[in-house]
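All protein chains but one are shown in place.
Presenting chain A:
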């Protein structure tokens, strides 16, 4: 019960900090919107496979930028302070949940803007939205843990990309397959395999993060 209280408190802290500066959300929304716009200006019209792949590439870079902030941004002093008042489990859970929220918001805004700009709607929009939800879930769980590792290793951005890309590639491939099914409007029962695999990868990554983070956090 102590854990739940701490998690709630830490999520509250993140939201409050975010609300005060509105830096991460505004920043990433602007990032996504301008990237989509650049893509629109260079491609003008897009359909089907390319439309789908481009969306995931934009989301990949947007999420790596957003989520990597969660640990890299914290100053040494604040980390030490959190270390003294909260358990590592509460910290990783709260960061992950907060990142999931943030990414969900950003992905849905991006998707709305993307469909609007390119004037193209996938045949099975419901399934596509499910894919984006699963995508933001997987991006957040994986990148949160990797950003913790990269921040402890002490040289941020570069290491973050090297460490996370091999881990994220299988997820991205599954996501592209799933959302391709949605774009083509295939029967939903075809996509169950991909959904199950994505959920399994998420559970796996979540479990390993929970197990390993306490070791990482203890200096």
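What to note about this one:
One rule holds for everything that comes next: a contact is a pair of C-beta atoms (placed from the backbone, for glycine too) under 8 Å apart; a residue touches a chain by one contact, two chains touch by 3 or more; residues count from 1.
In this section, contacts and distances are computed from a predicted model.
Only one of "Heme exporter protein C", "ABC transporter permease", "Aldehyde dehydrogenase family protein" or "Lipoprotein" fits the UniProt record of the hidden chain, and that name is "Heme exporter protein C". Set against the missing chain, the residues A:4, A:30 or A:204 yield one that touches it, A:204. Considering the whole complex, the residue from A:126, A:170 or A:185 that touches the absent chain is A:170.
Note that of A:24, A:90, A:103 or A:159, the residue touching the chain absent from this view is A:159. Considering the complete assembly, chain A touches the hidden chain via residues 145, 149, 152-155, 159, 162-163, 165-167, 169-170, 173-174, 177, 193-194, 197, 200-201, 204-205, 208-209, 211-212, 215-216.
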